[in-house]
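Apart from one protein chain that is not included, each protein chain of the complex appears where it belongs.
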Amino acid sequence: MTISFGLLGAGRIGKTHATAILGIPGTKLSAVYDPIDAAADHIVQMSGARRASVEEILADKSIDAVLICTPTDMHADQIELAAKAGKAIFCEKPVDLSADRVRACLKTVDATKAKLVIGFNRRFDINFAAARARIDAGDIGSVELVQITSRDPGPPPVDYIKRSGGLFLDMMIHDFDMARFLLGHDEIIGVTATGSVLVDPAIGAAGDVDTATATLRTKSGKIAVITNSRRATYGYDQRIEVHGSKGAVSAANVHNNTVTLANKEGYHDAPLLDFFMERYAAAYRTELQSFVKAITTGSEITPTGLDGLKALELADAAVKSMQSKTEITVSI
Amino acid sequence: MTISFGLLGAGRIGKTHATAILGIPGTKLSAVYDPIDAAADHIVQMSGARRASVEEILADKSIDAVLICTPTDMHADQIELAAKAGKAIFCEKPVDLSADRVRACLKTVDATKAKLVIGFNRRFDINFAAARARIDAGDIGSVELVQITSRDPGPPPVDYIKRSGGLFLDMMIHDFDMARFLLGHDEIIGVTATGSVLVDPAIGAAGDVDTATATLRTKSGKIAVITNSRRATYGYDQRIEVHGSKGAVSAANVHNNTVTLANKEGYHDAPLLDFFMERYAAAYRTELQSFVKAITTGSEITPTGLDGLKALELADAAVKSMQSKTEITVSI
Amino acid sequence: MTISFGLLGAGRIGKTHATAILGIPGTKLSAVYDPIDAAADHIVQMSGARRASVEEILADKSIDAVLICTPTDMHADQIELAAKAGKAIFCEKPVDLSADRVRACLKTVDATKAKLVIGFNRRFDINFAAARARIDAGDIGSVELVQITSRDPGPPPVDYIKRSGGLFLDMMIHDFDMARFLLGHDEIIGVTATGSVLVDPAIGAAGDVDTATATLRTKSGKIAVITNSRRATYGYDQRIEVHGSKGAVSAANVHNNTVTLANKEGYHDAPLLDFFMERYAAAYRTELQSFVKAITTGSEITPTGLDGLKALELADAAVKSMQSKTEITVSI
Partner (left out) sequence: MTISFGLLGAGRIGKTHATAILGIPGTKLSAVYDPIDAAADHIVQMSGARRASVEEILADKSIDAVLICTPTDMHADQIELAAKAGKAIFCEKPVDLSADRVRACLKTVDATKAKLVIGFNRRFDINFAAARARIDAGDIGSVELVQITSRDPGPPPVDYIKRSGGLFLDMMIHDFDMARFLLGHDEIIGVTATGSVLVDPAIGAAGDVDTATATLRTKSGKIAVITNSRRATYGYDQRIEVHGSKGAVSAANVHNNTVTLANKEGYHDAPLLDFFMERYAAAYRTELQSFVKAITTGSEITPTGLDGLKALELADAAVKSMQSKTEITVSI
């Protein structure tokens, strides 16, 4: 059996997923949709897929699954259409910037029993997955304190920021999902956040912050702390640490190489991989492999639409907390 | 010129300082006060100091400086008496558990122009001091985000906790001072904190928490995040990291040794030094050297009584924030 | 222009190179030779190449280059045939176990002006290449002392060892090439080596050693030290270090992930990548890209047939030194 994919959206992330599909045995990319000729043609050329409209792709019974990589404001509509068309769905995060819209969308997904996976790729990073495996194995005992450090090499264009939903919905949403991934089944009940404009005043002028932290509290008292910056001169800084009753587990950064220069000024190591396409290259492949496996074997879908919703709710709560300077209660 | 010291309190920390004095050229320990015979006698024997009452020590014109290492509730009174007696004063933290009492005490100190140093020993740790030197040298540009991780190997006895003032005043107070040390001259205006009882229910029964985090916000928007746990199975975990516009500086932990074992399970390094007497052994000596230098050369007193007060105010704010689940404003 | 490849030998390494070719733009795999049906068919299926005899491949004017991945004793003959057929040649190391045979073969290559690259893949490892780049940039000044540590996870089957030429020709030959790569243009004039049977007596019974070291001395007095073991419980141990007048550069190992577990026994990191297919996966791709570039742009061929010969001569000298317990002189 070969799983046939349709790709909706052939931008940077769409191209990444298309490339990953080519490398997964038992899959093929059959069709690609993108309004921009150059983007669609590039995929056609590299994969042999045909170019098609969203409607054609959804109507094609030979296509088993869609990869939704369009702009965020199209995600929810396309998920609903794909669900009704009986496709398995892989959708980039976030499902929508509005939690209400996400809830409505997930109702449709539930009603159609469609398989929906949200692209929280970091869960599939070999390092973070290995950290989680340590936790699952009981190596640190009971989880108590999660620390997540996430810094981009540099800020995106202000135009992007304006339609991104802001740092908490655009950037920290990954860390909210990571916090839930590391905290296990203990749901978060309180969110406190603060943010500042320290990197670029233009970000502040656009109504956003560029440096932020959030503290999450679970029902049983576990605590997670997230810090974000839109700029790190030394590369893409992505670290997690989980402290528990029997020990602590951490996943360190990935450097460009393992070379050290020693001289009279000291010891010098390489900067970090520059950004997510490099750091998470393997994770993008692994998450699609996991999706393909879920389709073919019926194995667990992860992360689910509910995971997408939960992360969004935490992001919303963080924004409110930053504004009100109080802890915001989150419904479980 | 030899600086002559009187030691008030010959417990563990008093003994540490007495030992340090013996190793500093140009100093001598002349007298020791402690109500417990064994404690005082031990100091007498190791140093040749005579045993004396507080009053005798303060009245002895040949004694230049006192080291106040008595229980916390005696600190403020003894500072005032020593200041009036014209002594230079080194006092263990905190000056008092009540910020009002500290303010009153500092007025007396100011009035007498006494030299008063507070024992925030971590400022003198070679690693933290080197990190601060990097910041002062402009190596990371403008400070934006400070992260402080501080975990004790294990909780103190519950009896100690009951009279300690609680985690924020007893343990995190060091981290509040470290945050101020690393943030530079940008004073903190907002404190948000949360805490949980995850290590030992008896700590909760005593009205305290054992796992906590605080987020500090400065006037210009810099952010500092502190996390504390009363237990770390792998040793005394003391790390700082400061992120700035041009880079980041961090100070890592100190392991028992530099040995690594590699075997089929992986690579294995030694645990951390077990606790503060080992980790900060050199820092205790350096802070006394700094005090002696301030006495003999008139060099800057650091950390000052005001530093002690500021850390206490932050701790008080953290307690209030944890209780109210809101950010607490701190006066500059 | 598309470079068309013929693959001679479709075993493990042949398959690795075939896969790499698929991922290099501007190339295609046109034909594959292997006497074993399953091996050849696998390549045919994954690449669309046709199956053919060596003679057919060499006679096919549309094929630009061959990848020689057959058993060692066929290499020299096939290089000569391919050179005469006007193909660019990529040949796995070693060219032959006999230096005389290699010299004869290289004469043919020279006479035909064929482009010949030897598969010393480690030169293309991102870490070793970055170390070499540091040296080329003058960062360590003049090279003085090279240290190469190379340990396999476990010994190959004794049957393999019997026809391998022994540890120095089979395993350390990579390190001899690496030593030359790191020493620069200063040729080696003296080789001293010793070896022991410590891992498996069966290796000794087969006339080989499993633990060995060699010391190389260059004309100007630079020194290189290589240590090898056929077994390392913690993975594939591949490190280099170069000490120079201004500093030292080293390339560390690659672990399975960046996760550290801290518990009361200490800090625990992952083992190393298990073996060369994982550790050098990217290097295999990069060396083929370099070969393709040399074909298409006329850029420098590296490593050359002469590099292959030099490494073999050093291996021969090491064997003689181990037997005679004296330094063996190597002609430049």
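Letters are used for the chains, namely A, B and C, taken in the order the chains are written, and counting of residues starts over at 1 for each.
Everything below uses one rule, namely that a contact is a pair of C-beta atoms (placed from the backbone, for glycine too) under 8 Å apart; a residue touches a chain by one contact, two chains touch by 3 or more.
On a predicted model such as this, the values are computed, not experimentally measured, just so you know.
Student: Identify the visible chains that the left-out chain touches across the whole complex.
Tutor: Result: the unshown chain touches A, B, C.
Student: Of the residues B:I140, B:I295 or B:L309, I need the one that contacts the missing chain.
Tutor: Checking each option in B:I140, B:I295 or B:L309, the one touching the absent chain turns out to be B:I140.
Student: Among C:I24, C:M74 or C:V197, which residue is in touch with the absent chain?
Tutor: Residue touching the absent chain, from the options given: C:V197.
Student: Among the options B:C69, B:A251 or B:L288, which residue touches the chain absent from this view?
Tutor: Of these options, the touching residue for the absent chain is B:A251.
Student: Of B:I36, B:I126, B:A205 or B:I332, which one is in contact with the hidden chain?
Tutor: B:I126
Student: Write the list of chain B residues that the hidden chain touches.
Tutor: 126-127, 130-131, 134, 139-140, 246-254, 256-264, 270
Student: Footprint of the hidden chain on chain A, which residues?
Tutor: Residues touching the hidden chain, for chain A, are 232-234, 255, 262-271.
Student: Please output the residues of chain C touching the missing chain, sorted low to high.
Tutor: 142, 144-145, 147, 149, 151, 190, 192, 194, 196-199, 211-213, 215, 217, 221-223, 225, 227, 229, 231-234, 237, 243, 245-248, 325-327
Operating definition for what follows: only the chains that are shown with their structure count from here on.
Student: Could you please state the distance in Å, as a whole number, between where the Cα atoms of chain A are centred and where those of chain C are centred?
Tutor: 40
Student: What's the distance between the Cα centroids of chain B and chain C, rounded to whole Å?
Tutor: That gives a centre separation of 57 Å.
Student: At which residue positions does chain A touch at least two other chains?
Tutor: In chain A, 246-248 touch at least two other chains.
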